[in-house]
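Removed from the display is one protein chain of the complex; every other protein chain stays in position.
The chains carry the letters A and B, assigned in the order they are written, with residues numbered from 1 in each.
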Amino acid sequence: MIRPDEWQVLRLTVVLAALSNLLILAPGLALAWVLARGDWRGKSVVETIVTLPLAMPPVATGLILLKLLGRRGMIGKFLHEIVHFDIAFTWRAVVIAMAVMSFPLLVRTCRTAFAQVDPRLEQIARTLGASDPRVFFTITLPLARRGVVAGSLLAFARALGEFGATIMVAGNIPGRTSTLPLAIYHLVQLGQDAQAYRMMLISILITFAAVWFGEKLVPRGKEAGP
Amino acid sequence: MKRYGLGLIFMCLVAVPLTNAAELTVFAAASLMDVLHEIGARWEQASGNKAVFNFASSSTLERQVSAGAPADVFLSADEAKMDQLAKQDLILPGTRETILSNTLVVVVRKKSLLSLTKAADIAQVSSLALAEPETVPAGIYAREYLEKIGFWDALKSKVIPTENVRAALAAVEAGNADAGIVYKTDEETSKDLKIAWEVPASEGPKISYAVAIMRATSQPELARKFLAWLSSPGAKESFRKYGFLLPGGHD
Partner (left out) sequence: MSLVVKVDAAWPGFRLRIDFAAEHGMTGVFGRSGAGKTSLLDVVAGIRKPLQAFVKLNGYVLTDTAGGIFVPVRRRRIGYVSQNLSLFPHLSVRRNLLYGSSDGEGGEPFSLAHVTKLLEIAPLIEREITHLSGGELQRVALARVLLSRPRLLLLDEPLANLDAGLKAKIIPFLRGIRDEFGIPTLYVSHDPMEMVALCQNVLVIERGEGWQLRTPEEMFEQRTETVYRLRGDL
């Protein structure tokens, strides 16, 4: 039913999206909690920076990434010359582009989820001697479970569909960086409509699967709060 | 939640090698798509070696190679892109050749009532699909021709620029443009179009496809074998079949 080259594109897309999801999970949750609870100097600056990839045109973000990570870029040059390690136009760039573009969604959704957990519960946990990490893992996270999974899924779906930044910093190289959205675009550009439609169907199917699976993971009825 | 995390990790582990070193990566101009698929398949049958193609406009490919994309071989639809790579010292010395030429044609849909009996009639169209006339070889060739016959200024505002020449073809097929200027070899892959006007060799721009092995390749020997295969009689026959012109027999 699915041809080998299509299967390769699908697998590449899903695996890289999962990798990017894992990458942003810890820093995303940590940042979301700190933003939900704290009140500190520079907080609004951080909030703005985190929201940027969401508001800016994806290709602009991609261009920034290219400037940094390409062989002639600040970071890329060092990596290429000293460690013989390339980022741009490899799968690593795809993961980074996906991570950067989906990060704001994860942070924002989780922040809302954490904010909805009664802060009193966290404070009482502290009076009982719990350190901040313990409060987070035993109280906040479990009670915000649904929101966190939802945020993670949203980020995953965003990564699956990421196009603008990816095509800038990773290009569309078959077998290496050719993700589903890039492949669809490319096929249309080459006039191969029939194949593009097949890829489009695959795209719809995996998104559907991702969302459906997400609903199954967290059964309804366990809400946050006291 | 634990299940979700495990699921993610599982998906990552399924990432059996994402790259395959035994294959040759060939970046090639979009107009070569059909013919190279055939030539590549024959090569695999004959030698067991596989060529993985990345088709796009030569300008896009040049940009990718400049930025470090891992191409072993590059096939460009004009010499200019190859020159740019040569300037950056990205080409393996001694491997560059000119291998093909082509012809420009003006295409319209089969059912179109547009009739072009002479070059000047081109000015009648209300929309003209071209590959990006500033950067993509097919578009540059088309623009040079139109400039030469003095109709570029009149047609400039009617141009629908596309990412590569095949997209221009698709635009005319879909009815999004009245006419388009593409390679003769592209028209032959299409069932719904006809040639309204063929640009005579003497009047058209000099179209020249270049090929070279990239300096950064990790498989120079395999790349040489592929280049040799491109000059083999079997490959030449494929090129001719699709309507390409071979150096020596043209110009």
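We take it that a contact is a pair of C-beta atoms (placed from the backbone, for glycine too) under 8 Å apart; a residue touches a chain by one contact, two chains touch by 3 or more.
Predicted model, so just to flag it, every value in this text is computed and none were measured.
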Going by the stated contact criterion, tell me the shown chains that border the hidden chain. A
Which listed residue (A:I2, A:L52, A:M74 or A:I124) would be found touching the missing chain in the intact complex? A:I124
Full-complex contact with the absent chain, from A:L66, A:L143, A:A165 or A:V188: A:L143
Write the list of chain A residues that the hidden chain touches. 118, 120-121, 123-131, 138-139, 142-143, 222, 225-226
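Quick note on the criterion: only the chains that are shown with their structure count from here on.
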Could you please state the distance in Å, as a whole number, between where the Cα atoms of chain A are centred and where those of chain B are centred? 34
What part of chain A is in contact with chain B in the complex they form? 11-12, 14-15, 18-19, 21-22, 25, 66, 70-72, 76, 80, 86, 88-91, 141, 145, 148-149, 152, 171-176, 186, 188-191, 193, 213, 217-218
Residues of chain B that touch chain A when the two form their complex: 1, 3-5, 7-9, 11-12, 14-15, 18-20, 23, 25, 30, 33, 52-56, 60, 64, 67-70, 162-164, 166-167, 169-170, 173
